[in-house]
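Yeah, one chain of the complex is gone here, protein chain that is, but the others are all in their spots.
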Amino acid sequence: MLAFLIRRALAAVPVIAVVTVFVFALLHLAPGDPAAIIAGDLATAEDIANIRAKLGLDRPLLVQFFTWVVQLLHGDLGKSIFSAHPVTQLIGQRLEPTLSLTLTTLVISIVIAVPLGVVAAWRAGSWIDRGVMGFAVFGFSVPGFVIGYVLIWLFAIELDWLPVQGYTPLAKGFLPWLANIILPSATLACAYMALIARITRAATLETLSQDYIRTAQAKGLATRDVLMGHALRNAAVPIVTVIGIGVALLIGGVVVTESVFAIPGLGRLTVDAILRRDYPVIQGIILVFSGAYVLVNLIVDLLYTVLDPRIRY
Amino acid sequence: MDIIQRRRFAVVRAACAFAALLAVSAAAHAQSVLRLVPQSDLKILDTVQTTNNITSNHGYMIYDTLFALDSKFVPKPQMVDTYAKSADGLTWSFKLRPGLKFHDGQPVTSKDVVASVLRFAKRIPAGVTMMQFTKEIVATGPDTFEIRLAKPFGLVLETLAGPENPLFITREADATGDPNTAITTAVGSGPFIFVRDEWVPGSKVVYRRNPDYKPRADAPDGFAGGKLAKVDRVEWLVIPDANTAVQALIKGEVDIIEIPQTDLLPLIRKDPNISVKVIDRVGTQAIYRMNHLIPPFNNAKARQALLYATGDQKDYLASMIGYGEYERPCWAVFVCGTPFETQAGVGDWAKGDKRANIEKAKQLLKEAGYKGEKVVILDPVEAHLAHAQAVVTAQKLREIGMAVDLQAIDWGTQSARRQIKDPPDKNPGAWNIFHTWGGGLAMNSPLSNTPTPSACDGKNWFGWPCDEELEKIRLEFPLAAPDKQKEIVERLQKRFYEVVPYIPAGQFLTPIAYRKSLSGILDTPRLVLWNIEKK
Partner (left out) sequence: MATDATATATAAAALPASRTRTRLGAFVRRHPTVAIGGTLLVAIVLASIAAPWLGTVDPIAIEPSHRLQDPSAEHWFGTDRFGRDLYSRVIYGGRVSMIVGSSVAGLATLIGLAIGLVSGYVRAVDVVVMRIMDGMMAIPAIMLAIALIALSKASVLIVIIAVTLPEIPRVVRLVRSVVLTIREQPYIEAATAIGTSVPRVMLRHLLPNALPALIVQATYIGASAVLIEAALSFLGAGTPPEVPSWGNVMAEARPYFQLKPAMVLLPGLFLAVTVLAINLVGDGLRDMLDPRLARRM
């Protein structure tokens, strides 16, 4: 197991390197000019050229790349072209909100969706099943911002229970933190629950049809024991996979939710940086993201072996 | 304790047993906090390096200016105590007010001022023009300095008091050096102090009251007069979603939205606790610019055809604003509602007879020899205003029989691509039309209006119009006595509509929305936060 972990960790290094080179090339080949954005709309070409030269953006691409790599090897991700904040600080500021949002969403989704999926599979074809499925379809089809707006309107304005927007760090107390994070998490969870519930239902249904389950039932095991003891256990692998995929999705794909609730998270930082062509920030984020993906997937793979001892590495 | 906190706490208290604990933390918040949703994120701190409005708004918070416009747009001394002009009008001498101090505790000296003026004059158009008339700017004592002109220049005070990209006074240590190397400090002598530790780029900017600020004794009047910070703390909260910003205002989580999206005003107006008010009575002018170097708009007739094609500004204004009382169709190049508003040179396209306009445009296109070339219109879709303009222009050009290629891109791509001069066969990024807008206070003078200069050196603003005659008239302006300026502007505008360097697409006002717990908001063309009190 330890050997596996080390092997995987080492394997991650070239992956991250390749992603970084790819992203660097892609970004710099695409038009878009941070100097022009800095200079402002009414600046002249000369102003822009001067700023570009100052930023070192007029140097050959390879030179820029190696400068960045050398910096990186010294543990320095560089500074934002715009705010001049160190990239590590920018990412650090955004980490807690995004992690809060992701983990809360995950908890809400799993706690609600897995049981729903199992029950739907158990009562396949019944009204419960149809209800879960209808909810799932709804969850996929409604854009996140609609759910967000409705929740804001209901819970923040009409009922006046929760704040509209913003983020309170956990350090300022659990309840203020929760008050800010609950609506965005619920918004994100809607789409995500839909996916988990459906996958759980499909996987459980599949396992329920296996011969050994039918044997178990034939031997007179109670339905609940069959569901919990055998079916869910075997369905767990695809479910865990999807949850793993979802974590990755959540880290990168929360931009809309973060915008709607004005949460200063990584998704928003990424899109802002892309739209501004803030190269050091984008590169830093990609580096952190690819590390996170590798880590999440490693955990998922480890869970496989725990959940299903037949899987070996 | 403000209303939101009180409400939020009330809920929490009802819901749980931690009330006592929270009450303690609430007591620490007894200071007054003004929360503002700014027009965009504060990306850059240096007010000389960028011409973006949000950065000069930041400048108004922390820096002070030598002169400032009052509510009648007359320059009044601000940091300057007394000033005098020599008999020949060539030497201007100034003395600073006593007691001016930077946030680091150091006094403001004439050396700081001279360095700031020189840096400003290397970059901001009004300053660049003034330098063309200036021999030298020198510190003559610890608190006195002189501007020595080489030839007469009538706009010295106007330049020092320019409101759109103002001349802010920074420390000499920050201001020396290249104007293109960004100042990343934020130490001014203004009424608020930038709290760097709490700055979260993209999300939050925090200022606190400057307890050492010595305001002028006279009452605030426009940007002039005493600048007294009346709240302890200001927070700019970037809320990227327009709808959420409005809900936050209704809930009382924020106090002001600088530019609420006009389509959401019906929601705001329903709330009796919120006021909607226009403080900038000049407004903003939308324009679009053609590439004068490549066909079809390298031909003046084709550009005139555009005047007829898009002669009805109502469609632009409706799509951008959609709120009649804030829309102002206007063909005055130097902006309506200012002394330089004139109808000179405005043709029959402005009458808005759609059928006649289309006919005339088609005829002009034929005379221009338009051969059906694709017209590339840049459409920065995430920019609400520019996107609206681009979609309208596309339709109008189709109506007169032009082949339109409306290219959906982002603002960053537009900023880069509009620098491309080449035709499409040399560069796939070639463009014909892009859209933008300018604040009325920058567009209203031949000196500060960026898109008008038309010298044929190809160094003028993107689109590169070339007409030496237009440029000659424009350069008469700074030399002229004030009573001759209007006449020059009329001749300038007449020539403008013959050669058409760009096309005005309508003028509009942007109201602010604020909770009625605020009072003392000044009628300045840009929202400034001194003098505002919060109940």
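Just so it is clear, A and B label the chains in written order, and each chain counts residues from 1 on its own.
Just so it is clear, contacts are C-beta pairs under 8 Å (C-beta built on N, C-alpha and C of every residue); 3 or more make two chains touch, one makes a residue touch a chain.
Model, not experiment: these values are computed from the prediction.
K.L.:
Just to verify: which one of A:Pro60, A:Gly75 or A:Gly125 makes contact with the chain not shown?
P.N.:
Once the missing chain is taken into account, the touching residue is A:Gly125.
K.L.:
Touching the hidden chain in the complete assembly: which of A:Ala84, A:Ile128, A:Leu275 or A:Leu302 does that?
P.N.:
Missing-chain contact among the listed residues: A:Leu275.
K.L.:
Of A:Leu27, A:Val69, A:Leu170 or A:Leu302, which sits in contact with the chain we cannot see?
P.N.:
Selected residue, touching the omitted chain: A:Leu27.
K.L.:
Check each of B:Phe133, B:Tyr370 or B:Trp411 against the chain that is not shown and name the one that touches it.
P.N.:
Touches the omitted chain: B:Trp411.
K.L.:
Tell me, which residues in chain A touch the chain that this view leaves out?
P.N.:
Residues in contact with the chain left out: 7, 11-12, 14-16, 18-19, 22-23, 26-27, 29-32, 124-125, 133-134, 136-138, 140-146, 149, 153, 191, 194-195, 198-199, 202-203, 205-206, 208-209, 234, 237-238, 240-242, 244-245, 248-249, 252-253, 255-256, 270-271, 274-275, 282, 286, 289-290, 292-294, 297, 300, 304, 308, 310-311.
K.L.:
Can you list, in ascending order, the chain B residues touching the missing chain?
P.N.:
Against the left-out chain, chain B lists 242-243, 261, 263-264, 266-267, 314-316, 318-319, 322, 379-382, 387-388, 391-392, 394-395, 406-411, 413, 428.
Note that in this section only the chains that are shown with their structure count from here on.
K.L.:
Name, in rising order, each residue of chain A that touches chain B in their complex.
P.N.:
So the residues of chain A touching chain B come out as 30-34, 36-48, 50-51, 53-54, 80, 82-85, 90, 93, 145, 149, 152-153, 156-157, 160-166, 172-173, 175-176, 179, 259-262, 264, 268-269, 272, 275-277.
K.L.:
Report the residues of chain B in contact with chain A in the complex, numbered from low to high.
P.N.:
4, 7-8, 11-12, 15-16, 18, 21-22, 25, 41, 43-45, 49-52, 55, 123, 178, 180-182, 184, 199-204, 237-241, 243-244, 247-248, 250-251, 253, 382, 410-413, 415-417, 419, 429, 436, 438, 442, 450-451, 459-462
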